[in-house]
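What follows is chain A.
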Amino acid sequence: MKKTAFILFLSVFFFVLSTASGWAADNEPYKIGAIVAVTGNASFLGDPQRNTLEMVVDIINEEGGINGRPVELVLYDTESNASRAVTLARRLITRDNVLAVVGPSTSGESMAVIPVVNRAEVPMIAFGASTRIAEPVEERKWVFKVVPGDDLAIRLKYDYMKRNGIDKIAIATASTDYGISGRQHMRELAPEYDIDIVFDDTYGPGETDLTALLTRIRGTEAQAIINWSIGRTQIVITRNWKQLGMTIPLYQSYGFGSARNIEMAEGAAEGVIVPVSRIVIADLIADDDPHAPVVKRYKRLYEERFNEGVSVFGGHAWDAMFQLRDALAEVGPNRSAIREYMENISGFVGNNSIFNRSPQDHVGLDMDAYVMVKVKDGDWAIIDE
Partner candidate 1 sequence: MTTNTALKVSSFTVFIMILPWVLNLSSATAYYVDVMIFVAIHSIIGCGLSLLLGYAGQISLGQAAFYGIGAYTSGILTVRMDVNPWFAMAAGIFVASAIATAIGIPTLRLRGHYLAMATLGFGMIVFIVFNEYIALTGGPSGFGNIPPLSLMGHPIESSFSFYYLSWLAAIIVLTASLNIVNSRPGRALRSIHDSDKASASLGINVAMAKVKIFVVSGAFGALAGSLYAHYLTFVNPPAFDVFFSLKVLMIVVIGGIGSVWGAVFGAALLNFLPEWLVFLHDFDVLAYGIILLLVVMFSPQGIYGLLAGAAGYFFKFIRKESDHD
Partner candidate 2 sequence: MTDQILEVKNLTKRFKGLVAVDRLSFSLETGIIKSLIGPNGAGKTTLINMITGFLSPTAGEIIFRNRLQKHNQAHRIAASGIARTFQTIELFKNMTTLENIMVGCHLRSAKEIISSAFRLPGVKKEEEKIRDLAWHHLKSVNLEKYAGQKAGNLPLGEQKMLEMARAMASNPSLILLDEPVAGLNEAESQRAMEMILSIRGQGVTVILVEHDMKVVMQISDEVLVINYGRWLAEGSPRDIQKDPNVIDAYLGGEAIGACH
């Protein structure tokens, strides 16, 4: 009697346990890891990225998750520190056992994390800008990128310059990862467009006064200046350019694409020419533009929820997360299947234009990722052609 009861009890127990665990397995969330620079020097990148990631995960879960399973975001702050990014990437992979990693925010951190994900065979979608993140593709098997390369923005600029009869230019770049990458592409691509770089100098990211550098440019035959930097120096050079009463046009890198920069330049930015992502000029793009639904939706949702202006950098997070959603919906929770899917993604419309990847190209974007704009009356204006 006792024995039967015991067996009965055991079978009930195991039944409950098995159904419970089976239920759990069916509904176990898909874990996505994120490492972004919420704090530290690059917090202007990581902060909107964190916001966007959390927002997108909420959207996906409100829509019923992926194949009925919720998404769980495990997000850590790298503090803009490459060594911390590596530690955290290892933590995501070994402890949290995530299916894929999004981030890190900067190129330096992304470069540092690449060996970790390649070794662990976990797909990563980096938010860094440097082209080296996705090249050479043989060494980047598990790494993808959502940020269009510097080369695309430079091609667009050179194209525009040629059409406006400019063939002698001065380039000034910050000695940062961002600046060096821009400088390298500008020098490499110039011959292709028959553009002559008559002045080329770099300056420190902490520079507070660039009048001396601009004075040297004034002594050359340059017909335009391209400045490639991010942060304070792009404002400093804009102000100094205006203060020196320079008449040749100033082209900025896409890093200038934030309303705050126009404000900080205090009127000096009038006439500055910049290639920007569509998200910067979301209000200006036509409704029949294929990007309009995504870009306008992201801007509306973000600004409603966080009460602050949307940024390009948050847009990267949006694109990465939705690409992962599509992948998971299609192939399920399998790291190498996700990688396979990411590598062949095509026709995906994101904030950074339309992605068409291939085993030879882990970015998948073209020049259409940028739009040339000019600062006019304290706002952006699309340059019509």
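Candidate entries met the following condition: all candidates are chains of the complex that A comes from, given by their letters.
The rule is short, and it goes like this: a residue touches a chain if its C-beta (ideal position, glycine included) is under 8 Å from a C-beta of that chain, and two chains touch if they have at least 3 such contacts; residues count from 1.
Since the structure is predicted, the reported quantities are computational estimates derived from the model, not experimental observations.
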Touching candidate for chain A, same complex, options 1 or 2: 1
Residue ranges of chain A touching candidate 1 (in the complex, touch as defined): 38-41, 43, 77, 79-83, 86-87, 90-91, 94-95, 107-108, 111-112, 114-115, 119, 130, 132, 175-177, 179-181, 202, 204
